[in-house]
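Take a look at the following structure, please.
Shown here: the complex without one of its protein chains, the others still in place.
Presenting subunit A:
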Amino acid sequence: MPYLGSEDVVKELKKALCNPHIQADRLRYRNVIQRVIRMSKLDQWGQAEVLYFLLRYQPRSEEELFDILNLLDSFLKSSSPGVVMGATKLFLILAKKFPHVQTDVLVQVKGPLLAACSSESRELCFAALCHVRQILHSLPGHFSSHYKKFFCSYSEPHYIKLQKVEVLCELVNDENVQQVLEELRGYCTDVSADFAQAAIFAIGGIARTYTDQCVQILTELLGLRQDHITTVVVQTFRDLVWLCPQCTEAVCQALPGCEENIQDSEGKQALIWLLGVHGERIPNAPYVLEDFVENVKSETFPAVKMELLTALLRLFLSRPAECQDTLGRLLYYCIEEEKDMAVRDRGLFYYRLLLAGIDEVKRILCSPKSDPSLGLLEDQAERPVNSWASDFNTLVPVYGKARWATISKCQGAERCGPELPNTASFATSGPLIPEENKKRVQELPDAGALMLVPKCQLTAECFEKTWLHLKVAHQQVLPWQGAVHPDTLQMALQVVNIQTIAMSRAGAQPWKAYLSAQDDTGCLFLTELLLEPENLEMQISVKQNEARTEALNGFISVLETVIGTIGEIKS
């Protein structure tokens, strides 16, 4: 078949863009691009391909950039979704330094995306929904006024309904929350158990912001007395109580009676946990747990037994009279008859703990009953558009970021494996690390070019040796208020790939922590955090094994961000 008009153009462009001479000469390069852009007779495939090639071009000046954007503007109105999305991606990437241009483009693309979301082709609809979710991560309010477009219809396939529920959950705001919740409540009684459960989890997600309304809906659902609904509702309650302590009272009132409708392990664990932690507010808690203890022999899941042990011991602390006998029986069973090692060990552990005296038990078991800061850490604040612009209009949002990471990991391993058989273990991990890191570090603003390696395992001895023979490269003081929750801090540091070597326990005075991190060039950063209680300041001392100021500044800004975030949560 002879080459046709559109193919010609694409070929010409390809040739031009790959030609080093043209690449070297910016003016010619630009001319080629402009000529191609002006060719309006391309069919949609040609247009999409041209837009893809243009991604390689970097405009020299702002003027040139806006020139190109103006030339390409008409592609945003194309009737083909492929072209519109290609143009959007190009705009987002070209305008990476102009957030208002990016926002403007995303506003323009709203119409075509929404049209694709209600398209007749299910597959297209799915891809569009995935991209809507991507945009919502950065601009939470972007689709809020169009929430009705994301209501599920009876005939849609399962995977689309699940995506729509996720989208609804993310775009909820003060104005539409009532309608969205009403719609979601309708889904909870859907014939498909999976979908019903997804809807309940979605209500649970919304409950973090709009607690009262959601808890009321969830409580009503318990009245249905259906196993698959009750178990998910109870799990949702468990997560909710942990994140939003203000709803504890309502949840405790709803719980009695649930135990009859829970059969699966997850649901039982959630219920037992709730009864253990908040048992003092639930009148019949000891008797429900007693029922569980009586049936413990027929219980098949070890996890449920472990949960039962902990819960009963916790409840024993607050209501000793009602639990003592039951606890004794359970401990006896776990130690004497249980075959699962983990459960038996847990039983023995609690037994010895009880021997140490009730005060000791209280000190160990009475951990905080809720941790609102966890929720804030979990759904990290809005991600900048630039963190996903390069993934837009690719398969990444369609797979979801997490699945894509595993896919690209095994692909990378396969590709590197056979090429470098001798240094296999080294080579396979080599090219992967930067990729992984890029994603993580990008989530933090101002991380600069620094890339911290996730699995830098430094032993305590090694740390000590290095620490002692290095000089302090940088010292800084950050504002801080109140005590430190070591777990929260450690988790937050882990997110940015900073390893905690040692840390004082909470409330110690003075409080100290030693951290280490390594970037992709092998440069080590050793850090000491020092908190003197009286002056309310966190003193940071950083040591570096290679003197590189740029990397050091990058590292300090990461550290500052983390400590700043934790500090805000505390205050």
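The definition used in the following text is that contacts are C-beta pairs under 8 Å (C-beta built on N, C-alpha and C of every residue); 3 or more make two chains touch, one makes a residue touch a chain; residues count from 1.
Assume contacts and distances are computed from a predicted model.
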Consult the UniProt record of the chain that does not appear here and report its protein name from "G protein gamma domain-containing protein", "Carboxypeptidase A1", "Signal peptidase complex catalytic subunit SEC11" or "AP-4 complex subunit mu-1". "AP-4 complex subunit mu-1"
Using the touch definition up top, pick the residue from A:Phe126, A:Trp273 or A:Trp480 that touches the left-out chain. A:Phe126
Out of A:Leu65, A:Val177, A:Leu224 or A:Ala303, only one touches the absent chain, namely A:Leu224
Contact partner of the left-out chain, one of A:Ala199, A:Val304, A:Leu330 or A:Val396: A:Val396
Of A:Asn31, A:Thr189 or A:Gln246, which sits in contact with the chain we cannot see? A:Thr189
Contact set of subunit A toward the excluded chain (per top definition): 1, 3-9, 35, 39, 41, 43-45, 48, 52, 77-86, 111-112, 114-116, 118-124, 126-128, 148-149, 151, 153-156, 158-159, 162-163, 179, 186, 189-191, 194, 198, 220, 222-226, 393-396, 398-399, 403, 407, 411, 414-415
